[in-house]
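The complex appears here without one of its protein chains, the remainder shown in place.
Let's look at chain A:
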């Protein structure tokens, strides 16, 4: 299949793997964080780690947008969904994410009108078709999805669809990465930068990571060869003693991002003074809210959201796991209070999160898996 197969060629992968191995200094170990959940998915789905030498490890970062939504925000959204004559709309991945007591799926089973949409514009269409109902879009995601929410709000304002509002939970990637970089016991050698976020914000915002923290970053695409090539670029920087921001995903990511999307974003949204992240705690200026000018379409203003705060149990050590300081099994609540059925932190919410993966498959070492699949 065109545009797919050429980025998944096993022979090219083996050739890249050999070059990667050649760049690794003997006796040294390398840990790279892939910031974006999309990368984690690619790494897992294609078994990319099998192409890497033993001393190169990938650390799964905080970039899964549903997993970082704190329980309190889910509870707030459920409060909105339970209001009379209200239709809550959201992306499918939000449905299973647990709040303090319930998920969207549970609330739907209790009678709340919650509908899955593929785009915020679908939610707007529902608002157009149901003028007697209040339609709320649960907006989640990094800068990748925020512009489409912004455009939808602009359109709702233009059409004077006053029954449409957005419960804005958009987050921004840079403060999360900074929170990880500021960890005193950080053990990372570089970053795979989030490709889709970068199509919007470009590559410039990452420069401080190289300049101030001395960690190289390569903006990476989402096909398996993209990831391997990005790892190769990171190792080459380290081998050559360079430290800079490089763009592996140039076929999609312009260095300066997408000015039109950024303008829409700036028109509709502004930074929140602080926002709570599941597992990482409160991070200043790390999320977006709707500007005053669009207050009529801001669910937080229209409804009066209770602002539920469900504190992550203090024993949850997601932050440490995300930073690569702790292995999942070393967390105090792992496997007891925090399991895939009753997840506490972000690493357990997503099935590809480090803790969920370890819970399900930790008993099988990679060596055993490789042995079994050898022909």
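One rule holds for everything that comes next: a residue touches a chain if its C-beta (ideal position, glycine included) is under 8 Å from a C-beta of that chain, and two chains touch if they have at least 3 such contacts; residues count from 1.
We take it that contacts and distances are computed from a predicted model.
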In UniProt, out of "Urea ABC transporter", "Glycine cleavage system H protein", "FMN reductase" or "Hydrogenase expression/formation protein HypE", the chain dropped from the view is recorded as "Hydrogenase expression/formation protein HypE"
Cross-chain touch to the chain not pictured, restricted to A:110, A:159 or A:182, is A:110
Given A:6, A:50, A:159 or A:182, the residue that touches the chain left out of view is A:50
Note that chain A touches the chain not displayed via residues 1, 4, 8, 10, 13-14, 41, 44-51, 92, 95-96, 105-106, 108-110, 118, 122, 224, 327, 329-330, 334-336, 339, 341-342, 351, 359-364, 368-373
